[in-house]
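I'd like to ask some things about the structure below.
The complex is shown incomplete by one protein chain, all other protein chains being positioned as in the whole.
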Amino acid sequence: MNAFKLWYHKLGSPPYFYVFAGYIQPWLWTIAIVLALLGLYGGLVLAPPDALQGDAFRIIFVHVPAAWMSLFVYGVMAVSAFIAVIWRPKMAEVLAMESAPIGAAFTLIALITGSLWGKPMWGTYWTWDARLTSELVLFFIYLGIIGLYHAFDDPRQGARAASFLAMIGAVNLPIVHYSVVWWNTLHQGTTVRYFGPSSIAPSMLWPLLLMTIAAKFYYGASLMGRSRVALLDRERGKDWVADEVRGGDVHG
Amino acid sequence: MLPVLYAIIVATLFPFALGPEHALLARIAGGVVLVTVLLAMLLALDNVFRGDLDDGALEQMLLSPQPLSVLLAARMLAYWLVTALPLLLVAPILAYMLGLQPAVQPVLLLALLLATPLLALLGIVLTALTAGTRRSGMLLSLMLLPLAVPIVIFAAGAVGAAQQGLPWIAPLAWLAAALALALVLAPLACATALRIALDT
Amino acid sequence: MSPPPATSSPPLMIEARALGFTRRDEDVFGPLDFALRGGEIGLIEGDNGSGKTTLLRVLAGLLRPGTGTVQVLGAQPGSEEARASTIIMGHLLGLKADLSALENLRIGMGLYGRAADANPDAILARVGLDGYANEAVRDLSAGQKKRVALARLALLPARLWLLDEPYANLDRHGIALVNDLLAQHAAAGGAALVTSHGAVNFHQGVTCTVRLAA
Partner (left out) sequence: MDRFLAMGGFAMYVWPAYAAFFVILAGDVLATVLRRRRVLRELRGRLARQGPRRRPRTSA
């Protein structure tokens, strides 16, 4: 426990985090790429076409990881945001604010791939189905957080305000989801099930899991890269940044 | 009175866009009035703290020994009285002009009576968060949309159910519960938000 | 808070130790050490951009100090105890333009309470606004607005005044009025911290000066 605390406090210091992130980033990239290649091979080549959906089902190997990541990133961001608002450590602000664009990217992917999948399945690119609608609202929440962050001149102030918004969003998100589900049943809209929980064949499952884990590692890698830049930008007056800029490590 | 005028203008445009067919207008009347009222309230939201921020009165409020959340609760009440109450007065007229069945009018009014204070409370928390920024009307709309979605769904759900002669009390009960919760939490959240937005 | 025994020195109003403030990791003002007791008037000197206003805002509790510590009446700036006895008058006076001078004073009293035996009408007369009580602040001149803010200052029970450029917009009589109010406030055991770029006509009783480098 004590060692963990020490490590936590060390990671909270920007120069240490900068070095640490630079060290683990290549590893995260490597794992993400290897897993993604394996997952793509399994999903696009090895898995047989689905009995009902034909080859269109192969979209799940990008859609489902993106949809899961859109929520996972939000969770990480909300926890960082909570810490940033209560205890105000600089690192939590950076991690929360640099997570938001990645989460927004995954949400956008989930929306695009979801509608590309919807066209062959439901005959339309967009339907106001509960999942797609919730995902759209989630996208707006991400945009609001990013917009609020950039509306402030001072990044620390912006980060804290946007973190507070992220916390409000975390409370709001389940409410949105359940109200949208209720609204959907009320209007008896299309009730489409992507796939029943029992119908996943193992040949489908393992590429899906690989892609999901790859997406998580990608998130880690991208977050490290973004945080490093953000730290350089925010700590510009500090000596360690000057040393970093003078020193060799200018690419990366 | 600007929000009221705005609501009247928006509601008037709908028949021109959709045609004066009575059945269609009657079906969408409830939803149109709800969304119109929401947009009109949004119009006034950006100015809630602007004046106090520009003349320094907000600083005096922040620094006074009174609890900030109580002062902000008064601010929220004032906003609702000035913006939402006049809208509540014109909303039945607009709904009638769009052809909403008279029997549904009380449900619409009740839905608005619960939805508008809820929107005011949540909207002002978000406005407080943008208090330290430059003019931000568009950003505020973007931030408010996700919070407004459930409110609109439940309020419109009640009106829609009443139009079909179905029981409509459940969604309104949810709105009332949310309002009770927001009445307690929103002033506190607003005080926190304001301190975050104005502190460096 | 109980009054201190008469023999001891007046109570500490502000105590700053190595107080500094940074914005975007750049120093706004360097480490400062100073103390201000009841009955004292402090002057903050410095050029434009040297952080005078920022220092006052830190002391009022509107901004958090970057480094060092500061106590206002033995409490954290911005805490409830500190807020109850501090008032700041900044470039923005905090007057509502649509309301009358008297109504603005009433708002101040509602927020902060009222000093013992203070009377809004008498104070308005004292700052030279006799007969303007019901005039909307919008219709007053810049100097007259400043006088309304000064009247509010004298009316409220705050023991620590933080005044940002109180002489701006004022004529000779106005400057004398500010000095008068400051003298009275100090005589009653209050303290004040005043910013000024190039102290003109400054009050005699300045007991400490805080100099900010640009």
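Note that the chains take the letters A, B and C in the order they are written out, and that residue 1 is the start of every chain.
To be clear about the criterion, contacts are C-beta pairs under 8 Å (C-beta built on N, C-alpha and C of every residue); 3 or more make two chains touch, one makes a residue touch a chain.
Source: prediction; values computed, not measured.
Visitor: Which displayed chains make contact with the chain that has been left out?
Guide: Those shown chains that the absent chain touches are A.
Visitor: Pick out which of A:I31, A:V79 or A:I112 touches the chain that's been left out of the picture.
Guide: Once the missing chain is taken into account, the touching residue is A:I112.
Visitor: Check each of A:A66, A:M97 or A:L138 against the chain that is not shown and name the one that touches it.
Guide: Answering carefully, the residue with contact to the hidden chain is A:A66.
Visitor: Out of A:R88, A:H150 or A:K238, which residue would touch the omitted chain in the full complex?
Guide: For the chain that is not drawn, the touching residue is A:K238.
Visitor: Across the whole complex, list the residues on chain A that are touched by the chain not included here.
Guide: 13, 15, 44-45, 49, 54-56, 58-59, 62-63, 66, 101-102, 105, 108-109, 112-113, 116-117, 119-120, 218, 222, 225-226, 228-229, 232-233, 236-242, 245-246, 250, 252
Assume only the chains that are shown with their structure count from here on.
Visitor: Relative to the centroid of every protein C-alpha atom displayed, which chain's own C-alpha centroid is closest?
Guide: Answer by centroid distance: B.
Visitor: Taking the mean of the CA coordinates per chain, how far is chain B from chain C in Å?
Guide: The mean C-alpha positions of chain B and chain C differ by 39 Å.
Visitor: Averaged over CA atoms, how far is the centre of chain A from the centre of chain B? Could you give it in whole Å?
Guide: That gives a centre separation of 32 Å.
Visitor: So how far apart, in whole Å, are chain A and chain C when each is placed at the average of its C-alpha atoms?
Guide: Centre separation, chain A to chain C: 49 Å.
Visitor: Which positions in chain B touch two or more other chains at once?
Guide: 199-200
Visitor: Show the residues in chain C shared as contacts by 2 or more other chains, in ascending order.
Guide: 23
Visitor: Residues of chain A touching chain B in their complex?
Guide: Against chain B, chain A makes touches at 85, 137-138, 140-141, 143-144, 147-148, 151-152, 154, 156-157, 160-161, 164-165, 168-169, 172-173, 175-176, 179-180, 182-183, 186.
Visitor: Show which residues of chain B lie in contact with chain A when the two form their complex.
Guide: Spelled out, the residues of chain B in touch with chain A are 125-126, 129-130, 132-134, 136, 139, 142-143, 145-147, 149-150, 153-154, 157, 160-161, 189, 192-193, 196-197, 199-200.
Visitor: For the complex, give me every residue of chain C touching chain B.
Guide: It is residues 23, 60-64, 78, 80, 83-84, 86-88, 90-97, 107-108, 111-113 of chain C that touch chain B.
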